[in-house]
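As structure tokens, the structure follows; a few thoughts come after it.
Here the complex is missing one protein chain, while the rest keep their positions.
Right after this comes chain A.
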Amino acid sequence: MLSTTRLTEVCMQLLPLNNNPRKADSSPLFSVTHQSESEANVTDDELVFRQLFAQDAKQGCALLFRRYYTNLVNHAVRFVYSKEVAEDLVAEVFTNFWQDRLFEQITTSYRAYLYKAVRYRAYNYLRWELHKSDSLESANDQSMPASLQPDQVLHYSELHQKIESVIQNLPPQCQRAFLLSRIEGKKYAEIAQEMQISTSAVEKLLIRALSKLRQELKAEWFITVILWLSISASYVCI
């Protein structure tokens, strides 16, 4: 077994902080042959992370962050459509992971856990944003279902595709204002200047974009809420 420092060095070399997007095929960074059947579902670099966590959890968290942060933010932003929210949300997932020592409990790979947690939080945030009547606490609700039905797993992807298509179909001005505000994080006044319109017009465009999203996603919520209810019901009926 490698020593901690040596292992860290290896990881540092092999894990560039910004994943190179043009890389045609980001094959697993490590290829480790499976040593036992019990770990059959834990593949590639996950095993290295496991070893690292066993030796130094703090170092492990830092490297896990290095490896997945960019991709997770990329994923979260598809749902919440705000770079700030996406970044905060992913940072929170990692903070909990460390502070509550979740890495000691999870039975899946770290990667699966992180993606599931980010999706779950992003979904809750979106639900809160579109139905402000729920309290913000429910958006930060941490209790995540331990396992998901295949249909639920797929539904997340379909949800962000739906959001993407709603945004693609916004009127051009409306779309531009929305993206400037949410992805580039510009203030109303800056957007107004860039688009040569008044700030109140910017506000109107943003309200229109949100209400369009709300309207289009109504059907989606319905399905998702039903799914959530059905799994909580299945817990009770065990």
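In the analysis below, a residue touches a chain if its C-beta (ideal position, glycine included) is under 8 Å from a C-beta of that chain, and two chains touch if they have at least 3 such contacts; residues count from 1.
Definition applied: contacts and distances are computed from a predicted model.
J.: Which of the following names does UniProt give to the chain that is not shown: "Extracellular solute-binding protein", "Sugar ABC transporter permease", "FecR domain-containing protein" or "Glyoxylase, beta-lactamase superfamily II"?
T.: So, among "Extracellular solute-binding protein", "Sugar ABC transporter permease", "FecR domain-containing protein" or "Glyoxylase, beta-lactamase superfamily II", the name matching the hidden chain's UniProt entry is "FecR domain-containing protein".
J.: For the chain left off this view, which of A:83, A:127 or A:176 is in contact with it?
T.: A:83
J.: Considering the whole complex rather than only what is displayed, give the residues of chain A touching the chain that is not shown.
T.: Touch set of chain A with respect to the missing chain: 17-19, 21, 23, 25-26, 28, 40-44, 58, 61-62, 65-66, 68-75, 77-78, 83, 87, 90-91, 94-96, 98-102, 105-109, 111-112, 115-116, 142-144, 146-148, 150-151, 153-154, 157-158, 161, 164-165, 183, 207, 235-236, 238.
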